[in-house]
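One structure is given below, encoded as structure tokens.
The complex appears here minus one protein chain, its other protein chains still in place.
What follows is subunit A.
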Amino acid sequence: MNILTLLIFTPVLFGFIILLLPSSMRASFKYITLLATLVQLGLSIWMYLNFKTGAPFAGISHEEQFQFVQKVPWIHLDLGAAGKMQIEYFVGIDGISITLMVMTCLVMVVAAVASWEIKSNLKGFFALFLLLDMAVVGVFCALDFFLFYTFYELMLLPLYFLIGMWGGARREYAAIKFFLYTLFGSVFMLLVMVGLYLSVKDPATGNHTFNIIQMMNPTNYINGSVFSTLAHSTILGMPARSVGFVVLFIAFAIKVPVVPLHTWLPDAHVEAPTPVSIILAGILLKIGGYGIIRICLGIFPDVALSGAFWIGLLGVISILYGAFNALAQRDLKRLIAYSSVSHMGFVLLGIASNTAEGISGAMMQMVSHGFLSTMLFFLVGVIYNRVHDRDIYHFRGLGSLMPRYTAYVMVAFFASLGLPGFSAFVAEAFSLAGAFKSHSTNGLLPYWMAVCGSVGILLSAAYFLWTLQRMFFGKLSLKGGEIWKIALTDISLRETLTLLPLALIALGLGLMPSLVFDKINDSVLALVQFIGIK
């Protein structure tokens, strides 16, 4: 059996076990879930170690260069005169997906541990959790657009229920907002997908195909089809390929999220339970970035080049706007949600630069943010579980009451604000370096964008340090008085076991960025070249 397929569907197997077990055994559900995520992590690490690098394994636009591939016919319908419908179960990974996949599996383990806090309807929670797990891993591996879309939509369902049923006070509002936002993006994505399907023919079989890699090759497009590079057809008076790109970009930009499509994020985060916040920030946002790289850049490289300025501009706006908003927050979780917007702006800026430095920096930022945002949301969950409050001004001087907790908060904050030695520093520095270099190498982005982006680094120091000063330092004073003082115990062993690996990973990636760069470098170079030659 293909290991990638095993990796994708392991959680579902365990999910079935949970569904079959009687509710009286509900205490075991969290262990089963944890086991599932650990198995998955083990598999992904094995794949990481056995992942081959070098130019012949770059992937991107060459189907034969992908690794751990499984390709079997899934839906083959004979439509008579309309030809054959060719949908395949086609999974495989290259440098772009491998690091994100390992990151996803690890974040899932942490999220599983964070699920200890869930007390009601455990069977439903863990079953949905595992379904979600399958969907997100599937998204990173799918190479058939139809399969990709299936996984992509499949994520929404469990997330909607996880927020809507186990969330905070305004959970229904947040869940429906999140659901509608993302659905809005994906509905149009469906149209583009169908358009692409009708435009592309598999040269081997002569059938229309959903194969993403074949969509990247301009010679596979049927002459005169909607998305053909030569046809210059229009949709509502606009070039069809541009419309296709923009529609896909909007769908993924909602996930990233890019200002101004971000307002679902603070609400969803604030209302979501901690494990769901972790998955949202740690993984879901990366699916947006991954989608932009794999789908938008891969299928519409010509439009991506001509639109690079606007993508970069959106990135810079996200960086600054998110940071200013974070500065204004008094709800700790909302602050971190806005900081995510700001940090993901670097991803967009790096991608827009279309330089090896920029795209590598963006990839690194996604991996790094995956771990760091997980850590940050977990840390917020720690105090929220204890006193059910997150208002920055309701706490003061926590440093003397919870010294170990404060130490982890400091690690997470300083790592997030890009202290050298932690992963975010390398990521942000190279996103900016790539963005600056872009003008000299390919003329895509103006010089000032990188300079403006670097102001985001300053602002992130401001909001994180201000929070530290207000909540953790100074004389101890709590809104809840003595009751809170008793409730606010320092972190437990379980929490330490979750936080410590995350902190060590952030440190490890900062000291040895080659852990990521070695795996992605060939793919990034191939991608840069692929986009450039159009």
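The rule is simple: a contact is a pair of C-beta atoms (placed from the backbone, for glycine too) under 8 Å apart; a residue touches a chain by one contact, two chains touch by 3 or more; residues count from 1.
Following the convention adopted for this analysis, contacts and distances are computed from a predicted model.
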Name the absent chain by its UniProt protein name; which of "NADH-quinone oxidoreductase subunit L", "Fructose transport system permease protein", "Amino acid/amide ABC transporter membrane protein 2, HAAT family" or "DsbE family thiol:disulfide interchange protein" is it?
"NADH-quinone oxidoreductase subunit L"
Touching the absent chain in the whole complex: find that residue among A:Ala111, A:Leu327 or A:Met402.
A:Leu327
Residue of A:Gly42, A:Pro203, A:Gly421 or A:Gly532 in touch with the missing chain, whole complex considered:
A:Gly421
Return the single residue from A:Glu88, A:Glu271, A:Glu357 or A:Glu495 that touches the missing chain.
A:Glu357
Where the missing chain touches subunit A, by residue:
177, 259-260, 262-263, 321, 324-329, 355-357, 360-361, 397, 399-400, 414, 419-421, 425, 429-430, 432-433, 436-437, 440, 447, 450-451, 454-455, 457-458, 461-462, 465-466, 468-469, 472-476, 512-514, 517-518, 521, 524-525, 528
